[in-house]
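One chain of protein is taken out of this complex; the other chains stay put.
The first chain written gets the first letter, and so on, giving A and B; residue counts start at 1 in each chain.
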Amino acid sequence: MIKGILSNPILVMTVILFSSCTVFAKGTSPIQVILQRPVGTLRMGDTPKFTGIVTNSGQHTKERLIVYLSLVSLEPGNEHPVDLEDWSAQKALRIDSLLPGQVNTHDWGMRLIQSGKYGVALTVVNPREKKPVVSDLVPFDVQRKPMLSVSRIFPVALGEPVALLMLFGLILVAQRKGKL
Amino acid sequence: MSSLSVLIKKECAEDILSSRSIYFFLFASGLMSIFAVLLITNRELSLLDNAQAVYKMTTIVLALASLVTILQGSDGFAGERDRETLEILFLSPLSRKGLAFAKLGRILFSWLVLFALSIPYLWAVGSTGQNLWPSIYILFITGTLLVLALGGIALIVSARTATLKSALFISVIVFLILGSPAVLGASLRQTGIGKMIDLVDPFMDALNTIDSVVIDSQGFDFQVLRLGIMALYALIVLWFLNVASRRIRL
Partner (left out) sequence: MKVLTTGPRCFSQRDIGEIEMKVIEIDGLKKSFDGKIALDGVSMTVNQGDIYGFLGPNGSGKTTTLRIVLGILPADEGKISVLGKDLSSWGNELGYKVNALPESHGFYGWMDAADYLRFFGKLYGIQLTVGDCRSRLSQVGLDPKNLLPISTFSRGMKQRLGIARSMINAPEILLLDEPTNGLDPRGRRNIHDLLLHLNTENGITMIISTHILDDVERLCNRIAILNRGKIRYEGALADSSSRDCIRYHFRVEDAQSISSDWNIPGISVVESREDRLVCQIDGLSPAHAIKSLIEAGMPIAEAEQITGGLEEIYFAYTRGATDE
């Protein structure tokens, strides 16, 4: 079989080309990026840190890499990008130099301001390469947690100043009546 | 009824019946109401859980208590002097020490009224969460110790200064010095010097104790050191007040 493949020059060229592509594909993304979510249940108001790991598995030093976070809402029927500004998240990071074999680890913090289903990914851009490298999308759920009771706060917030006013008014009236 | 209790009763009655105190208590209630409403309407504040909301409310209560304490403490002797009623009090059988502690009694009464006013707010923001009742107890303890210390300092200043304006000015400066660590950033307070200041400052001791009980759910035995420092402050200040009362400036 091998003799048959080698006797056909077109076939040989195809194999060589395919292998080169494969090798080339591997050679164009020596950067690997992994994003890890924190352990445990995430709730509204929490400030978890997602760990981003950028590895230079190539033979050459990579310089001036730009790493940025992306957040999307994965609510069924309401998928949309989320503005990281609202979530007080660190949006981007620059790695000046990543040596061959070097690993850059960074914690990406954010504040979970709303419950729901979300996904977050980390993207690495090399200015000298066309294709950015993106991590796997990391899905996570933000749970609602018991917050303040509106039905208790409003009556107290409105009622106590009014009650105080009435009480002081009664004291002053009683004081004057007592004198007469 | 002893002269001391007569004077305390008169001071408390004056507090309730005079416009000054009415306005202050209304202001305090209004401020707590505004904060409570913000907790549910403001996006940032609405993310706070019950424990954090209770902590922030207690911070407001302590700040209000400190304010009324330095106001009333400064007025203690300097105000009587300005109103020309001090000499007549000296004529009575009430001792100078009794007079000083009657003034302190008035300050404590105002604190108790403020504390009572705060309980419904604390219940409203914290009843569905953790540590509500421990937070109320610890607020009472830390607030009382803080009021004793600050009130004593303000009375000492009032006893020795010529006018109410001077007494108020000096007392406010003392309060700002004691409260300044609260405005330092968290990172600065984590340094060695920052931690030392946190520990020896009675105001920060009060805040940190409440934080420890309300948010971190740490027990009473964890608070012994800070409460001990606050109690020591209060005792030292009261001792100095006793000494200063013998030399109240006429």
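In the analysis below, a contact is a pair of C-beta atoms (placed from the backbone, for glycine too) under 8 Å apart; a residue touches a chain by one contact, two chains touch by 3 or more.
Only a predicted model underlies this, so the values are computations on that prediction, with no experimental measurement involved.
Among B:T85, B:T163 or B:T191, exactly one should touch the missing chain; which is it?
B:T85
For chain B, which residues reach the chain that was dropped from this view?
Chain B touches the missing chain through residues 1, 3, 6-7, 10, 14, 17-18, 83-85, 87-88, 90-95, 250.
By definition in this document, only the chains that are shown with their structure count from here on.
Find the geometric centre of each of chain A and chain B from their Cα atoms only, then give the gap between the two centres in Å, rounded to an integer.
44
Taking the complex as given, what residues does chain B use to touch chain A?
Going by the criterion above, the answer is residues 16-17, 22, 25-26, 29-30, 32-34, 36-37, 39-40, 43, 46-50, 53, 117, 120-121, 123-125, 127-129.
Which positions of chain A touch chain B when the two form their complex?
Per the stated touch rule, the residues are 44-45, 111, 113, 145-150, 152-158, 160-161, 164-165, 168, 171-172, 175.
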